[in-house]
Structures are given as structure tokens and as C-alpha cells.
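Only a single protein chain was left out; the remaining protein chains are all shown in position.
Take a look at subunit A:
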Amino acid sequence: MMLDKMKTLIAYYEEVLSMPHRQEIARELRDEDDLFLLLLYSEMIGIPNPVYYYTLELYPYMIEKFHDWHLRMGMEKSPLAGMRCC
């Protein structure tokens, strides 16, 4: 009984310690994803992208993620008229 409580306590403590760590990893991953998205849709900010028509095919799969992305990038509305997420 006592041992179980101690174990839970240690598990909680370990989670307290790992919270910022997990957050940092998630943030780095998200930054990488954002960069990837930027590469896919670089045409939108005027950087020519030879495979734009193919990446645009991903649009239906990425629309929700795209919405979150442009919000994170500080754009209230979708920067592209064609991208009608909000």
C-alpha cells in the first residue's frame, strides 16, 4: 500500500521533470513540420516551386493542419484565396 503510493509519487515527480522536456521535443518537431509545410507551399510567398501542382494535391489532407499553421505564423486569415480554411 505504502509502496504503491511511493511509486505513484515518483511517477508524478518524473512527469513533472519530463514536462518541459516533452514540450521542447514537441516544439522542435512542430517547427520541422512547419518548415516542411513552408517548402511545400513556398509558391504562396513567391518562392518558385517546380512541384507546386503536386504538393497542392495534398491540400484536402492538410487543410486543418494548414489552418493551424497560418495561425501560428501570425496570419489571422489564410494567406491564399484558394486555401479556404477559415
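We adopt the following convention: a contact is a pair of C-beta atoms (placed from the backbone, for glycine too) under 8 Å apart; a residue touches a chain by one contact, two chains touch by 3 or more; residues count from 1.
Assume contacts and distances are computed from a predicted model.
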{"item": "Listed names \"Na(+)/H(+) antiporter subunit C\", \"PDGLE domain-containing protein\", \"Threonine/serine exporter\" or \"Carbon starvation protein A\", matching UniProt entry of the absent chain", "value": "\"Carbon starvation protein A\""}
{"item": "Candidates A:I25, A:L39, A:M73 or A:C86 - the one touching the absent chain", "value": "A:I25"}
{"item": "Absent-chain interface as seen on subunit A, which is shown", "value": "10, 12-21, 23-27, 30, 68"}
